[in-house]
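First the structure, which I've put down as structure tokens, then a few questions once you've had a look.
Left out: one protein chain. Kept in place: all the others.
The letters A, B and C name the chains in turn, as written, and every chain counts its residues from 1.
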Amino acid sequence: MASCFCADQKSNTKDVSTSYGMQGSDELVRSDDPRHPSNLICSLCKLFYYNNWVTGTGGGISIKHPVTGHIYIAPSGVQKEQLKPEDMFVMDPVTESYIRIPELYKPSACTPLFMSCYRKRDAGAVIHTHSQHAVMCSLIFDKEFRIANIEQIKAIPSGKKDPRLGKDINLSFFDTLIIPIIENTAHEEDLTDGLQEALAHYPTSTAVIVRRHGIYVWGPNVDKAKVYNEAIDYLMELAVKMHNLGIPTDCGIGEEKQYLKR
Amino acid sequence: MASCFCADQKSNTKDVSTSYGMQGSDELVRSDDPRHPSNLICSLCKLFYYNNWVTGTGGGISIKHPVTGHIYIAPSGVQKEQLKPEDMFVMDPVTESYIRIPELYKPSACTPLFMSCYRKRDAGAVIHTHSQHAVMCSLIFDKEFRIANIEQIKAIPSGKKDPRLGKDINLSFFDTLIIPIIENTAHEEDLTDGLQEALAHYPTSTAVIVRRHGIYVWGPNVDKAKVYNEAIDYLMELAVKMHNLGIPTDCGIGEEKQYLKR
Amino acid sequence: MASCFCADQKSNTKDVSTSYGMQGSDELVRSDDPRHPSNLICSLCKLFYYNNWVTGTGGGISIKHPVTGHIYIAPSGVQKEQLKPEDMFVMDPVTESYIRIPELYKPSACTPLFMSCYRKRDAGAVIHTHSQHAVMCSLIFDKEFRIANIEQIKAIPSGKKDPRLGKDINLSFFDTLIIPIIENTAHEEDLTDGLQEALAHYPTSTAVIVRRHGIYVWGPNVDKAKVYNEAIDYLMELAVKMHNLGIPTDCGIGEEKQYLKR
Partner (left out) sequence: MASCFCADQKSNTKDVSTSYGMQGSDELVRSDDPRHPSNLICSLCKLFYYNNWVTGTGGGISIKHPVTGHIYIAPSGVQKEQLKPEDMFVMDPVTESYIRIPELYKPSACTPLFMSCYRKRDAGAVIHTHSQHAVMCSLIFDKEFRIANIEQIKAIPSGKKDPRLGKDINLSFFDTLIIPIIENTAHEEDLTDGLQEALAHYPTSTAVIVRRHGIYVWGPNVDKAKVYNEAIDYLMELAVKMHNLGIPTDCGIGEEKQYLKR
């Protein structure tokens, strides 16, 4: 679904006058700063919706507040493009108990998976989409999604750090991006085992594809998580097109023509 | 058609000064509440238009007012993205006679189909699109659209209810979503027989595909109808892609690779 | 190209302070009415741009003023999404000479084709796009684009009129929509002969496809021309998909499965 539905964006945040489950907890989610996690979750979910990544209440997102460390999580089963800041769950990062629970909503079934990424990878944000490119790649590829020699992979971290500057080193053009594919389970929270196993086996990966389901992508902060998610989605889209041309996504440069369907 | 055309959205609702066919009936359609059926029909039609679901005057939508029970219906043969609240037909749910008729417009040919969903399924809203994914699936599939083992089907109700809470239980990941496909007729109103037959044979279905035409989707309220429609459209889009890969949409998990075209 | 670029729409119409080639002729193009031809051409070109129909200065549009009969034409070789009302050419319908010429711009090479539709078909508006669906259909089909038994063709006029009401009768679901395909020429104005021949041979057609080029669509007024163009584009898009499935676009209902590629 490629679309535009710009109306009423502002009205979404207008009439918040009711009080919520935990008294005074609105301070945790109300801010004029568009970069506050509550606001960013809303604006990113709109973007993801128009990319066909979270339609029909699919997908989810969580951001760790860079100062307080509080973990913000979009609720379960809601229309993601209509989220309001006051719909957010907020969790204490140490006790892992909710310090704010919105009325009406249930916690996201993705929560244990988000928490795994925070704990095991020191993530600053985690994005979960139902991208059709991810589902398609999970049908085409077996245990790993692999793509090599495409400029866009240079947006993805290699897992190595520059020994002097301590900064992440990204993949180079000649590297192969590998993303593990885990099997889906009946209940989203049961994915945690598979995810944790993948995190252990692929210590440098910044994403995990879930077969016939979608993808989880994380990063040290929300901007990087967004960029990684976009770059990986671009690469998965391209991978499906390459498959349709007959070209293996990790074939050597110059070998394309011997595979190309005519 | 994937597009954005955000201009003039507000001006659409501005200059309403003329009086309409039934005196005083503007009270039925004028409201500052963006959640009023008249306003929701306008905003949803814009969304549907930019999804290529109702271009060229195609498709339609009806919402039952959750308080008054009045049935709001978009008129026939108009550009759906340009609808204004005062263009709506309003019907009394008991007498099934119009209590508001807009000037200039004719009632939607979908009206008898909408009414079938209200009567037989206690719907709160009905969406009808000319989605190309629905038309494509009606060309690929025979009597039923079937898809299994895709996370997104969990957005669709199974027809069962939780015996304790009385709430709808959705399909699980391992279930098969089945949507009946009925044959199209020369006149939209003549679809009623086919639709009613499908409603009887598929008592748990929340949608009916019309061959070479489009789809009808309903739900207990407008939000659920919208979510079901988005999730089903996502699944039909994916089904066409799976067909092009050679993979049956209801094959077992792990069997994909034996079907995959290379 | 499926996209959204909503910024600066209003600023486009703001700073008009210079005077133009023909003194006082700004009265012909300046209006607060969004339905004035000058304003409609601008808003429709934005829509067409985001549909990938007129990118790279491609395509064009002309509207006849329903009251004055003046013919408004977008200029040649400009970025269609950035058009301003004061960029329009205006022609006297009787003398067929310009009564307003914008500074800087050249008349559209489509002008003789637009005029043919006004003269021979009593059109109220003519739309010309470089739709890729039209180009693709011109590669797949020979002398005629044909599609049958798809609900959306009911948006297209049959050329017959209701003898009592005098209103246009549209195609029925069981009819075949036929659009002639003419050969392209080196210069757009040289298409006139081919177009006029097609108009003569297909007296009920409301559109002509130009091979490897695009499509011309007209109607008795701008709303109908827009609706016809959208419906035909939808049908051409679907036709390409049906071709890729292996299904002839005019095969009988129920015959699809014998053609379907697996």
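Just so we're on the same page, contacts are C-beta pairs under 8 Å (C-beta built on N, C-alpha and C of every residue); 3 or more make two chains touch, one makes a residue touch a chain.
Predicted model only: the values in this text are computed from it and were never measured.
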Chain not shown: contacting residue from A:41, A:195 or A:247: A:247
Contacting the left-out chain in the complete assembly, out of C:96, C:183 or C:255: C:183
Where the missing chain touches subunit C, by residue: 1-8, 11, 52, 55-58, 79, 130, 132, 135-136, 139-140, 142, 183-186, 210-214, 240, 243-244, 246
Missing-partner contacts on subunit A, residue numbers: 2-6, 9, 34, 43, 46-47, 50-52, 149-152, 155, 172-174, 223, 226-228, 230-231, 233-234, 237-238, 241-242, 244-245, 247, 253, 256-257, 260, 262
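Just so we're on the same page, only the chains that are shown with their structure count from here on.
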Any chain in contact with subunit A as well as subunit C: B
Whole-Å separation of chain centres (CA-atom averages), subunit A against subunit C: 42
Centre-of-Cα separation between subunit B and subunit A, whole angstrom: 29
Where subunit C touches two or more other chains at once, by residue number: 2, 4, 6, 50
